[in-house]
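A protein chain is absent from this complex, but the other protein chains hold their places.
Labels run A, B and C following the written order; every chain starts at residue 1.
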């Protein structure tokens, strides 16, 4: 870590800072420039509170030389992680489609959709039982009953299931769930992350709506630091000034960036990002071409009647078409 | 609510949509234009899932005529709400300074700071016991012990205390806390909001890091819809492309905008927004001049040794100086 | 256009507004709701200043039913536009790679790069003669001499050339340039757009750094309304809060969105957006898979010595590799 001091930093305050840094078990190399002093910090800087140092009034800027994340860091774990969930795998060359409705509604609906997406090549079934909604007056999901219905669909098709946990107090209900999803609004719910770190279930961790790449990795670090190494990262669109024609801005460059920084698999969710069914196929293809390890797509047997996020859903027929194109892109990349 | 259909919308699909809307107990007025059809929706549209309709592929745009929020809406509650907490009040002409350290560290520290900020005119003591930190390796707060120390400081000074709840499972520890703070990362932790809605404690609800004004109001609506009317809104800076010279961008226009839309009091936190002690005073003065009902300022007796967010803190002496200037601004506004 | 008035709008002020709207040659249909009045505006609303109406204090919101853009609008021009430049074409199924160095440096450099990118399948040579740089102390391009060198490279290879115009007073120097590029900082330089609208040269119009989709289309509309129909739109990354790992955020959803809204071809520039050579190939492939009509890539024979934007450039060998992969993606999409 490099700290550049402000030009006017007094020798006393500089010494005070150096002393404080040494108390944190850091080695400090002082380099006195013509105008300014630069401190090089050596030791376990991942445990140093960079923001705190940054905010000191004698400090002009702080730059990390080493990354603040360890467990997720590809530097210390060069091989891709492969996350296994029942018969399905993701990462390290294993590409997976994750498909299903925004909300679970009935047993017929979820089982039918599960069968259809399995036929089209999906490896996981997704479906919302607990739904985060901006308004308290919007449909909030079937809750526990929704999980029961997902498990029926799993029984019928063999597809491992992915569903979102919103309240850590509900964790016991997720015992038979294969992959627990952490939604964009909970990416920095640190107590939840710590708790999930004590389970041995794969966690699909969505990027926050305004989450930086570093923050996403640090949230994965929370899970891994608590003992659970099975983390799947998911890009789902970020909030930008453009929201007229797309709901959020899908940030696909995050795919190669994350693949460089971490060994964890990276999945893309084009349905939530765009908010419009007709944009899902082109963005799913783009995500595949960008190198994503998996793509998560909303599929509903009757989009206009869906209880939530209806028409960002594809029909099973549309999904089969899109899946075919995605697989062709994957072949072209390997060919 | 006004829904504008796309030019090519077929009569069948249009009828299908109208039928569906009527099933939601809405009246539908159809207005056929030269190129496009416009639907006017009448009834309890606050309970209609606008995003769902927006996403239908025959729909071009949806505009709410009435707001999606009811309980927080000034239209239905024209008088300012006054939130009382022990001897202190905020809103409806009651202006309050909320001050204290980012983290509670020791009994001496928190009691000393409490005495100092009280002397300078603060009406509330703030202090973090549970701290949300981006890195699992950063200091996470004293937890339960931190709350105990805050209560000691309260006993010593009479100041009501404000502190953050991060994990709903810890709610029982907050029984003697006067105001429960919901941090920016939990603004849309809907299960937490519902639970807090069942308490009768004032809730200081911070705006999310990329939270819209509407989302902030909808989160307050979650609390109020569950039965708790004591909500204080707090602007604390939003994430924008500019992050070199300030940590976040303090959005002060939100103060008059919120005061127009809702009867709830609005507080500004310039310490977290700017991240630099030397920016706190000018932005606190600006917040007062913009009409804020309260200002929350970090104060620490020894900023360079603070365990978190150290040097965005003012010393007690700096705080007294800033408080004096804020009170002069308040007088100038009334004079 | 639909204008929703605020609940308290007085009958006098409402009449005043209606009268004013009628003076603008608009038909006004008044629809009186229980709480609020809604005005439907009919006529040539593309010429109505929506922002002005929006800002009136009795107006709550304004929604366009018809788009504010006409000439660029696919509704009135359903067929794809094909832009021809010498032997090359772009749009309507014609896919083109545009490649070359950020800055033209020497005749050897530009001719060598031109030959190499042609061999690898590029249809256009790009190169900067006039360079927009944030700092007055950075290299500003060779200027007129740069254009002369580009024309030499064109003579040597037959590739049509694309280069940026920064100052409208330099237009006479662009007489033999095939495609004039308008950079992100000039997307809303309206006087320049009007002047370019009087030429008959293809214009490659880059999206502004914080430009909305609508603004990009309106800027194209400026060119077309002045008489020039040959406009190519270019996505080059937008400014968001994330700027640590990528320079800007490449917004690929804009490709299918624009293809739906307009008949103009859409090109993507992954080099400037990402700012890093190793991200160019995955994002170029993603752009192709998203349906772009062309991709613009920086290629330099000696990136570490490039005078500007050096290491976001690919070497000619890297470009040939990337071009091969892009063409395979294109085949997979058609196959």
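Rule of thumb we're sticking to: contacts are C-beta pairs under 8 Å (C-beta built on N, C-alpha and C of every residue); 3 or more make two chains touch, one makes a residue touch a chain.
Predicted model only: the values in this text are computed from it and were never measured.
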Displayed chains contacted by the hidden chain, counting the whole assembly: A, B, C
Which of B:24, B:212 or B:226 contacts the chain that the document leaves out: B:212
Absent-chain contact - pick from A:36, A:84 or A:226: A:36
Mind pulling the chain C residues that touch the left-out chain? 16-17, 20, 46-47, 49, 51-52, 54-57, 59, 68, 132-140, 166-169, 185-186, 188-192, 194, 208-210, 214-215, 218, 221-222, 225-226, 239, 247, 275-278, 304-306, 308-312
Touching residues on chain B - with respect to the absent chain: 210, 212-214, 238, 240-242, 244-246, 249-253, 255-257, 260-261, 273-274, 278-279, 282-283, 285-291, 325, 328-329, 331-333, 335
May I ask you to list the residues on chain A that touch the chain which is not drawn? 2, 4, 7, 29, 31, 33-36, 38, 40, 42, 60-61, 63-66, 75, 210, 239-241, 243
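In this text, only the chains that are shown with their structure count from here on.
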When chain B meets its copy chain C, do both sides use mostly the same residue numbers (more than half shared) or mostly different ones? same
Inter-chain centre distance, chain A versus chain C - centres from mean C-alpha coordinates, in Å: 31
Between chain B and chain C, what is the separation of their C-alpha centroids in Å? 39
Residues in chain C with touches to at least two other chains are numbered 210, 240-241
